[in-house]
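One protein chain is absent from this view; the other protein chains keep their places.
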């Protein structure tokens, strides 16, 4: 829960990565739902903490940070384009909720071992988290439910670009957050924000000035991708993270075969998923063995 | 688990706060026990994350960091005093294990509401974690069990000073770690280490030079205490943290009255404690109400 | 010189302490005058570099930074008060020019040994730099000359508070800048800006909320003063800085007695002042001796 005085008031939250983050009343209301609070128990980097012990940050802080990065992008875009107050709300709320469908050890279960469909392609999950939930009811009351779902599941619009495109609020938060919590000396230059413009209703990085290529802007863009590469090499695809992730994933697979209902993953968190599997399948040596790596 | 190649080899672990931390084979062996790994699930600052979302760091990283700070203190002390290899081992291992007896929401249950005795005064818990456990067996094999227990439960020696005295490895780690993860702009100057000396078998801060008071050394010392004060004011005693902590504590009290065995707290973690209470006492409206603040 | 394309355009300057600083066309014009460019040759901390080698920053960067801090204060004040565009210009320009009357080793010559009047009390110097100069001509053309002089030499107004009051843009820049360049681990929390309000036409720090004292806001205020104290103790009044400063000051005194025109100090910089004295008074053993400490 985040306490607040007045429904209209903004609230200042201190984030270790970005400093003070400003949240509006609607965002606070969405954050105070069980579905969003659940993200506090899902680590951003899965089992990476086995290699980088400080990497215990969760999808909760990352979601707040992504909303803030989206705000900073909109701030820059407004210098030359008109972005309505309601469009800004749609963008910030979509950014805030972009990871709401995540389940414990999500990337492992979805991408690496394909036990389950990807979080943004699993339409049952999308409906569960963005429609049939407390979050969903708030979005519907505000009349933005369909647009938020669209921004998060389809591409091709300014809002989907800002939230989750190639160079997005999502990337701009996790590049800083993952390096901060892993303890890696990588950072991008805040100057990168200056390159964002709206062109043809899409988010674009302007690399030209007076007809000539701005080499330094191009280099900053490449730097972002390089930091992501470094994180991939040292963290995301570290052999220990991948193998431990595979073990958990296999344990969940075996559990599903033994009757475990995958829909429970929508309520469980990293710690409680492991607890529940160890408790219910204490007679299953394969599952026990796989989970004792943690 | 922390993977390592060779039992004799040192291992370099990346910590977000201190950078690279060096651990010896004995420390790695202790870290790879269930009792120590359990600390990954106990947040250093309890429910502070409700106010400072990034404050999700755990007693695991803090223990590694305290061991490293103890190493740095010993390094400085060695310039003028003789500290044997076995004394250094005792100090590092004691620093590593100084929080091993912690239980979920420890400070709340112990200090604030006195539901249980303090972690270092609860002799049953000390025996459980430092004698009758995998950790205990390793300590005994190395012939240092009694000394480690003594260093952690009694005062009055160089090792107890270094690990948990007024100005200790513990303080030097958590001042940096808590500010880093809360996102507070406070830091102490590394120059503080230069003041440590051994005098009469005790850890002392030398504030004199050539018969005159070194005002800057005194100011640095005062600065440490000031940072702790700032953390107390803004984090440790924040009203939301205290009240949410009291609610959890009350829930545990009620559960104990309803038959919950407090010894289970030695196995449970923050998340699994709440899960277990919600599951077992789903018929108890008071407990349910208290735990739904999280 | 700072190059710029278009007289109307803003310019982004990268400052090591604050990151990107935005300057308007009028500020750039003022910066491009000989009087302002001269500040590049006057070190912010005089002879402190003899103790802290990295402390080579100058009044030039500090002036840019003070202008930026004034902008940040105005930004916060605008949430609840009306500050006209011309008032903001007056504030930013006054902040930019607040140190324009400084001479080499200014604090030493003025405050410590009183060889000359204080930079803001020396009316001949004020006239020279803010009226009879390129800077003065620009200020007159803009019709703000008298107000800028008043903001910098008198107190009692919002603008004089912001630029040079007890808690001012000046302080907020040099606390960060001096610690950054000396390599001291001190920083204030950006949250401090939130406390600024306008009350009765004056700059005030609001420490109350809902009738109760906000202890954390008070602590942040005290922290600012504490950082200044630490800088005074470790840097500003370091014995080596004071004694070397006194030696230069004495050399200038002796030179003035031997015919040196103090008005030359308005053109000279740290390095060229020493060069000129060594050249012209090469027959004066006292002056030679005093200056050879550098």
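We just call them A, B and C in the order they show up, numbering each chain from 1.
One rule holds in what follows: contacts are C-beta pairs under 8 Å (C-beta built on N, C-alpha and C of every residue); 3 or more make two chains touch, one makes a residue touch a chain.
Worth saying up front: this structure is predicted, and the values here are computed from it rather than measured.
One chain is not displayed; in the complete assembly it touches the shown chains A, B, C. Only one residue from C:30, C:45, C:64 or C:163 touches the chain missing from this view: C:64. Which of C:86, C:240 or C:282 touches the hidden chain is settled by the complete complex: it is C:240.
Residues 12, 14, 19-20, 190-191, 194 are the ones on subunit B that touch the missing chain.
Residue positions on subunit A in contact with the hidden chain: 184-190, 215-216, 219, 223, 226, 229-230, 233-234, in rising order. In the full complex, subunit C touches the omitted chain through residues 1-3, 13-17, 19, 37, 40-41, 49-50, 52-58, 60-61, 64, 180-184, 240, 269-272, 275, 293-294.
Here, only the chains that are shown with their structure count from here on.
Subunit A and subunit B have CA centres that are 31 Å apart. The distance from the centre of subunit B to the centre of subunit C, each centre being the mean of the chain's C-alpha atoms, comes to 45 Å. Annotation for subunit C: residues 190 touch two or more other chains.
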